[in-house]
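A single protein chain has been removed from this complex, and every other one stays in its place.
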Amino acid sequence: MQHFVIVGILVILMSILTYLGLDAIGLAKQMHPVAGSAQAASIDQLWNLEIIVISFLFSLIVVPMIYSLLVFRRRKDDTTDAEHIEGNTTLEIGWTVAPLIIVVIFAYLGAYSLGEVRRVDPQAFVVNVKAQQFTWVFEYPEYGIVSTELYLPLNKQVVLKMESSDVIHSFWVPEWRVKQDVVPGRVTEYRITPTLEGNFKVRCAELCGVSHYAMESSIVVTDDAGYNAWIAEQIAIAAAAQTPEGKGKLAAVQYGCVGCHSADGSPLTGPTWFGLFGKEQTVLDGSTITVDEAYITESIRDPNAKIAPGFTSPSVMPPYPNLTDEEIANLIAYIQTLK
Amino acid sequence: MTHSQNKSSALMQGVVIFVYLAVLTVIEYFIAVAFDAVPLLIVVAVIKAGLVVYYYMHIYQLNADDGDDEHSYRYKTGTNRIGLWLFLLSDAFVFAGLMVMRANLLGMTRPHLNQTLGLVVTAVLLVSSFFMNRGETAMKHGDVKAFMNNTLVTFVLGLGFFLGVVFVEWRIAAHEGLTASFGNPSVGPVGGVFYMMTGMHAFHVLTGLIFLGVVWNNARKGVYSAEQHWGVEAAAVYWHFVDLVWIFFYPALYLIGTAV
Partner (left out) sequence: MKKFFSSALARGLFWQLIGLLAGAGLVTGIRALMGLSTTDTFFFTEPAWVLGGFISALFFLVGSGVTSDWIKWARGIDTPDHHEDHHTGWEKYINLSLDHKVIGIQYTLVALVLIGIGGLFALIFRTELAASELQFLTEDIKLFGQNGPQLYNTLMSLHGMIMIVSILLGISGIINYVVPLLLGAQDMAFPRLNAFSYWIAVPAAVLLLMSLFLGGFDTGWTGYPPLSARAPVGMQMFFLGVFVAGWSSILGALNVIVTVLRMRAKGMTAMKMPIFVWAAIATSLIALTATQLIGLSFQLVMFQRLLGMGFFDPAKGGNPVLFQHLFWFYSHPAVYVFVLPGLGVISELLPVFVRKPLFGYRWIAMSSLGIALVGFVVWAHHMFTSGMNEYLRVPFMYSTLLVAVPTGVKFFSWVATMWKGKISTPTPMLFVLGAIVVFLMGGLSGPPNATVSTDLHLHDTYFIVGHFHDTIFGGFVFPFFAAIYYWYPKATGRKMNETLGKLHFWLMTPSFFVLTFLMMYTGLIGMRRRIADYDPALGIDFYHLLMTIAGYLIAISVIIFLYNFFVSMKKGEKAEGNVWNSRSPEWQVPSPMPVHNYDQPFEVVGEPYDYGLKDSTYVRFVESAKSAHK
């Protein structure tokens, strides 16, 4: 009996210590990192409850184990067996039923918390998200804006309607807690209410190919004034971009070209566009070509035709057979400006 | 009951079961044509499967008393039998997976296929199962000659089924536009589903044919007797299993839903 009392006290102490220890490194009351959305609140609440139970269960197993190891260890020269205890049906039923009850409670809490996360605000506005290897593109249908950055106003629910043009991606902003796969052939929804101002990053969480690790785009959450200013600025940029170069620049964003081709010479998954036009280069099959309209058009329609030096075959780039001639001409016009 | 009466009643049972199966297949066809009632089709398929599993595959033998001597042929046959049935259980998961795939991708649509041909290949396989049963029953009573004759018929029918699927059914389907890569978002990947399901089944028919050829040849060499013929039993059970799969695949491909 005495053993039970000591172990009981130790289990309680250990549970408290474990919880406090996890709390000290910021793991108990909320998940890492800092919570940045309304949805995160109910998730963190559930997490906290789970950590309490985990701390207790951890202690409940580990403390009696260590206690047994220390107190019931075999003494030197004792070769006899221990007491013959085969089992105890009451105990077994107890530790089957008690966890069962905890499981049912947590399943209920889990479902409740999921409901909170999925709560719909009828006022929510829509942003279309286009994912492709290895870039995110955001369209604001109300304003006709296309951007590689996601700007959102504070404390307003937004519905991201997400589509993928190639493989499965997953939209994850750690501060917002919620994650949703983007599956080709269907539209998935991501509902979020940002509650924290600042700069964040959406990180693709589903392995999507060679440069999956680099598939991150920035997200800015600002107050209404900042948001409206950004919208106005974007509209102005779109309006100004009536030249072929301007349209080409927008198309480069819209089709996700910028995810792999930099405009400033920095190395990304594909060749940079900086200083590309007019360059002479030896392509993978050994022939020397000049980068001109014909070559760029061919490379857009069939990326495998002539692969630029330093890149692997088959090309990582998907073919874009649906681009119109005008769009390609605009893109080329834009590329020509990058010198 | 004398030996020959026993044999003739076993053969009679095979005939009765065959008639049941044939009638049920016809009923199935008319249910599909007249009502398109999926639950009813499932019920009929399950009844057919039950008849095959019990009367043709003799599942109850798993429960047979195999004696105490671990080294006896009888005991070893009992062990082998459990092994074979576990293998079939495992294999059934492949076909179940294919059915799930079909249900998920095509739902209440089905490929556009030649119905007469479907009935013909189904009938051929059903008749082959009937002769397989006759062959096995003959072997149980030590009649090697009758076993070989019946197995030969089974083999020829099975070969007919296999060649019919690959060279007639597939060819006609491809000719009518149902190629392996056929499919679009509005109809689903019909081509893939059709060829994968029939192909996987045909592959099993092919292995079953090889199995039949092996036991036929061994019977010719005099390897089997009324008491010792595990190879024959295994080949027969496997052959009926292949038929069993078709009992479910036939309605899934030919009868359920609307053709696209």
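Letters are used for the chains, namely A and B, taken in the order the chains are written, and counting of residues starts over at 1 for each.
Note that in this section contacts are C-beta pairs under 8 Å (C-beta built on N, C-alpha and C of every residue); 3 or more make two chains touch, one makes a residue touch a chain.
The shown structure was predicted, so the numbers you read here are calculated from the model rather than taken from an experiment.
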item	value
Residue touching the undisplayed chain, where the options are B:A49, B:V166, B:A180 or B:L206	B:A180
Candidates A:V117, A:V146 or A:L276 - the one touching the absent chain	A:V117
Absent-chain contact - pick from A:D166, A:E197 or A:E293	A:D166
Chain A residues touching the omitted chain (full complex)	3, 25, 27, 31-33, 42-43, 46-47, 50, 53-54, 57-58, 61-62, 64-65, 68-69, 72-75, 78, 80-88, 91-92, 95-96, 99-100, 102-103, 106-107, 109-111, 113-114, 116-118, 166-168, 170, 172, 174, 177-186, 188, 201, 203-214, 216, 267, 269, 310, 312-314
Residues belonging to chain B that touch the chain removed from view	68-70, 75, 78-79, 82-83, 86-87, 89-91, 93-94, 97-98, 100-101, 104-105, 180-193, 195-196, 214, 217-218, 221, 223, 231
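The rule we apply is simple: only the chains that are shown with their structure count from here on.
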item	value
Centre-to-centre distance between chain B and chain A (centres being mean Cα positions), rounded to whole Å	49
